[in-house]
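Yeah, one chain of the complex is gone here, protein chain that is, but the others are all in their spots.
Moving on to chain A:
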Amino acid sequence: MAELHIIGQIVGASGFPENSLFCKWGVHTGGAWRLLSGLKEGQTQVDLPQIGDMAYWSHPIDLHYATKGLQGWPKLHLQVWHQDSFGRCQLYGYGYCHVPSSPGHHRISCVTWRPLGSWQEQLAQIFVGGGPQLRSPDLIYSGADRYRLHTEAMGTVELELGIIMRHFDKYGVDS
């Protein structure tokens, strides 16, 4: 019976090797949560900054959830991709963060990492691009299998989210 509004934007990304970036994003929740309105996943446009390092998307996020419990708080998953001048897309990073649980305006920096292959694959990646990707991004959430991954640190995605919570205090939730 409690409701949560997530209203904000994916501002942009910086710190990646190349700059022509786009982002695929999605919000993942537990079973007790129900999406009342809004799109819970999407893809931004490709942005190529002329000056500076940060690629700006300003992609809107506007979600309205209803929930029966606190478990399964919404989590945001991001995939940053690079599109080169030939139109090929390669993965530049995965990022995961929780949606804040306190009401107000939050500026979130979500860091990203990219899976690494063997040294042959890394060599090929320098010349041709590409690289290993996760078979299904959802296996991250199970948590148990992450230790098998070998990754490298990539850039950071900036988000601004405004959180509005309704009726949570009626059920004794203090946040």
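Basically, contacts are C-beta pairs under 8 Å (C-beta built on N, C-alpha and C of every residue); 3 or more make two chains touch, one makes a residue touch a chain; residues count from 1.
To be clear about the criterion, contacts and distances are computed from a predicted model.
Colleague: From the names "histone acetyltransferase", "Transmembrane channel-like protein", "Meckel syndrome type 1 protein isoform X1" or "glutathione transferase", which one matches the UniProt record for the unseen chain?
Modeller: In UniProt, the chain that is not shown appears as "Meckel syndrome type 1 protein isoform X1".
Colleague: For the chain left out of this view, which of A:Cys23, A:Leu63 or A:Cys110 touches it?
Modeller: A:Cys110
Colleague: So one chain is hidden, and I want to know which residue out of A:Glu41, A:Asp138 or A:Glu152 touches that hidden chain in the complete assembly.
Modeller: Spelled out, the listed residue whose C-beta touches the missing chain is A:Glu152.
Colleague: Write the list of chain A residues that the hidden chain touches.
Modeller: 1-3, 15, 32, 34, 36, 66-71, 73, 75, 94-98, 100-102, 106, 110-113, 116, 140-141, 143-144, 146-154, 167, 169-175
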